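What you see is the complex with one protein chain gone and the rest in place.
Per-chain numbering from 1; labels A, B and C assigned in written order.
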Amino acid sequence: MEGKRPNVAATTPDLSVQVGPLTLKAPVMPASGCFNVGQEVAHLFDLSCMGAIINKTVMPGPRPGNPPYRVLERTAGLINSIGIPSKGPAEFLEHQLPFMRSLGTRVIVSIGGLSEADYAGLAALMDAQEGIDALELDLSCPNHAERRPFALSADATRSLVRAVRRATRLPLIAKLAPNVSDIVAIAAAAMEAGADALCVANTYPAMGIDIEERRPVLGLQTGGLSGPAIKPMTLRLVWEIVSELDAPVIACGGVTTWRDAVEYLLAGARAVQVGTANFTNPRAIPDIIDGLRAYLVRHGFARVTDIIGAAQPPERRARIARPSA
Amino acid sequence: MEGKRPNVAATTPDLSVQVGPLTLKAPVMPASGCFNVGQEVAHLFDLSCMGAIINKTVMPGPRPGNPPYRVLERTAGLINSIGIPSKGPAEFLEHQLPFMRSLGTRVIVSIGGLSEADYAGLAALMDAQEGIDALELDLSCPNHAERRPFALSADATRSLVRAVRRATRLPLIAKLAPNVSDIVAIAAAAMEAGADALCVANTYPAMGIDIEERRPVLGLQTGGLSGPAIKPMTLRLVWEIVSELDAPVIACGGVTTWRDAVEYLLAGARAVQVGTANFTNPRAIPDIIDGLRAYLVRHGFARVTDIIGAAQPPERRARIARPSA
Amino acid sequence: MPATPANVPWHMVTGTVAAAHLDAAGYRRLVVHAPPVAAACGPGQFVMVRAPEWGMLLLSRPFDVYRTDPEAGTLEILFKVKGEGTQRLAALRAGDPIHVLGPLGRPVPLPQDGRGVLLVSRGAGVSPMVRIAQECAQRGIRARALVSAASRERLVGIQDLETLGVTVHPLTDDDPAALRPVQILSGWAAGGDWGAVYVCGSRRLARAARDVCRAHNLAGYVFVEAHMACGFGICHGCAVPVRPGPGNPTGQVAYALACVRGPALPIEEAVLD
Partner (left out) sequence: MPATPANVPWHMVTGTVAAAHLDAAGYRRLVVHAPPVAAACGPGQFVMVRAPEWGMLLLSRPFDVYRTDPEAGTLEILFKVKGEGTQRLAALRAGDPIHVLGPLGRPVPLPQDGRGVLLVSRGAGVSPMVRIAQECAQRGIRARALVSAASRERLVGIQDLETLGVTVHPLTDDDPAALRPVQILSGWAAGGDWGAVYVCGSRRLARAARDVCRAHNLAGYVFVEAHMACGFGICHGCAVPVRPGPGNPTGQVAYALACVRGPALPIEEAVLD
């Protein structure tokens, strides 16, 4: 079934996309917490091919993270309970941000916290730095022993995004939680409160039990599921949000090969993040970019934007194609 | 790490469990909609080994179900959008219930509908029949084009279970939806309203896109994910409910081998249902029962109830061990 | 014509690949040693198969049975590599184990009054036609086949049909002189004593066959397409729409399960547009 469209672009297709106010050179970037800032794999590929670089979520102060075991493998998925260890913002600004800025791609800084003040404080701090293109608000980490994720509630999400919006002019990406009864309501709350884009989504609460030892494997019992197992669910979250709202969406969940990236783009995501796949294939991101490019060439698309939302019903496609959406 | 406990029961362990008011001879049964009523596999194994038989959800009247494609495979998971085709209650009472009753095991009748009146009407009808041991209320099928599942909301769940409770004295099992922000609140609502036990849970909303055709694969776009991919998430739902509430739980999600069944029992489920596994291994249920029995023998447990909740912290175990819990 | 036979109990076995062939145009043919399945498999039935190394796949894959040899205990399937499942099946070699459920679905009815059959197929759709031809050969029923493909090189199964005594008419898209299928079939129907038409692998051919069946009052059976999770009637995933008629008395939207009512439906029941 390949090659149905006229081959208008045998040359290299344009991979650039607009995600709200952000222009990315390619619609693929790492997922926060699954790449540090790329130093460990810089010898394997040219990091500047990525649409953006994003750090592991920085917290307002140093914290050790969760006790072991922190990771556990299950069928086609990884369960983690890392707990966002952090050396705090000072270390981030000194050692990680300069490296991120040096890469020649967009710089997205992921921030976290336990209170609105935590997020607002970090946002204000980042606002004062040079060379940050956007903030991603991790509202959805399921592994804080201290509190439920903000993104489980539309009200908590709205209030938090509003507080951050007051603290910075930087574009804001709200990273939502997948395990909610009504994702559209929470997505809408984030956008109303001033988010410029959404990251959909984080890990799914999950656990594993050691049947020989008869106790949970993870140190804090439960964690978050990521990897291929979750992709069909997160794809549906993206589909629902794009169907209902004018919100630019970055998809995040189980992207392992270029096919997954294409599925998300066809559903209407404007970019994808790659998390767990980096662990098993440290070259996953350039592989996905190459595969996406080849898909576009094979199908005769000159621009990746031609396929964004293309699996949606015709009546929605025009709206989705608008860069602001 | 096997055989740590003294081998007190080299003889056949007692597999019977109490699920609220129901005594089951074994803690394994089919999941609704994944077994019809067993006629198709009756030549493969003795159906009476199962703890119960359950029908595919019967609806208040005949309905065709959803347009094709209705099923789609994804990594370690199946996405379905069957849409509960039904021939209605008369056909059920005439052709299926008698077969169910003939099997020499508990008879659980799964009922569905689009309104409280639908459920109450079917419950009253079933109440008038002989040989039904319990009703399972499918509050969570994600594939009705017509409405959202009741079990996405604590209020809708409470109100519906209350209406059914008034219509029958039969034990009620409320089958919950997994994709909710707060499963404990919904579980509590079902129990308060008069449910005798919970079935945790149904499929997870999901979808797949055909990247060559550039359209959703399923006829109604989205469906529900089942199979091995979902087990770690449903295990955590069971864990949370058992941790917080005095509710007898039947686990349902991704049980494929006896190891999955043991994980759920260790988390505190009192029985498990087997769905998707029947499609790829029509002998899955007896295989799981055999594996569970062998596990108990190997570890020296005389009763399966000895392992129910055994992975929970000690302070919770006594409560969970009570048959009423 | 007798009524469509009922479903019979099927077997769940781990068979062995007896031989793996690469036929014309990239078609793969596996000969599978699975005696109880081979012995029970009527014309038009199918099997669900799975290789032991199945990666992250879950479901078995459905294939029409191409041919059986009950004495040798073997059955054959014919397929082209499409996705990961067929790729893994194509990697199997003689001696490898293979999981088999079958025979599944209902055998197609054959004329019992001495009249012959017309077999109409495209691509891998020839597979059930070979099995039907085998049955016809045994019962002394005459068979004529229209075997279609995009080009001469893509034709498959013709020799095996001929060995079974079938008169084969190949038809390729790249032949400008060729008659249209409906013309060929009409000619055949008008000129002989035929009891039934069977069609697999192309909606266009199925519509042609239906028109000819209507015009000449022949029984017709079409192999329908569906995604299958189980193959034996418990998942309700393989629904195909059916038209008003004996299978759908109300005339409303209605579906039949391809795995238990099919894989071939009476041609007037199937929705072909």
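Just so we're on the same page, contacts are C-beta pairs under 8 Å (C-beta built on N, C-alpha and C of every residue); 3 or more make two chains touch, one makes a residue touch a chain.
Here the structure is a predicted model, which is why all the values come from computation and not from measurement.
Peer 1: Using the touch definition up top, pick the residue from A:19, A:58 or A:78 that touches the left-out chain.
Peer 2: In the complete complex, the chain left out is touched by residue A:78.
Peer 1: With the missing chain put back, one of A:60, A:89, A:171 or A:228 would touch it. Which one?
Peer 2: A:228
Peer 1: Can you say which of A:25, A:70 or A:175 touches the chain missing from this structure?
Peer 2: Of these options, the touching residue for the absent chain is A:70.
Peer 1: Check the options A:88, A:194 or A:282 and report the residue that touches the missing chain.
Peer 2: Final answer for the missing-chain contact: A:282.
Peer 1: For chain A, enumerate the residues touching the unshown chain of the complex.
Peer 2: 33-36, 40-41, 43-44, 56, 64-73, 75-78, 80, 82, 85, 227-228, 276, 278-280, 282-283
Peer 1: What is the set of chain C residues that contact the non-displayed chain in the whole complex?
Peer 2: Spelled out for chain C, the touching residues are 53, 55-56.
Everything that follows uses one rule, which is that only the chains that are shown with their structure count from here on.
Peer 1: Between chain A and chain C, which partner chains are common?
Peer 2: B
Peer 1: Distance-wise, how many Å sit between the C-alpha centres of chain A and chain C, to the nearest whole number?
Peer 2: 47
Peer 1: Between chain A and chain B, tell me the centre distance in angstrom, where each centre is the average of that chain's C-alpha atoms.
Peer 2: Distance between chain centres: 34 Å.
Peer 1: Just curious, how far off is chain C from chain B if you go by their C-alpha centres, in Å?
Peer 2: So the centre of chain B lies 37 Å away from the centre of chain C.
Peer 1: Going by the touch rule set out above, which residues of chain C reach two or more other chains?
Peer 2: Expected reply: 56.
Peer 1: Residues of chain A that contact two or more other chains, please.
Peer 2: Residues 76, 228 of chain A touch two or more partner chains.
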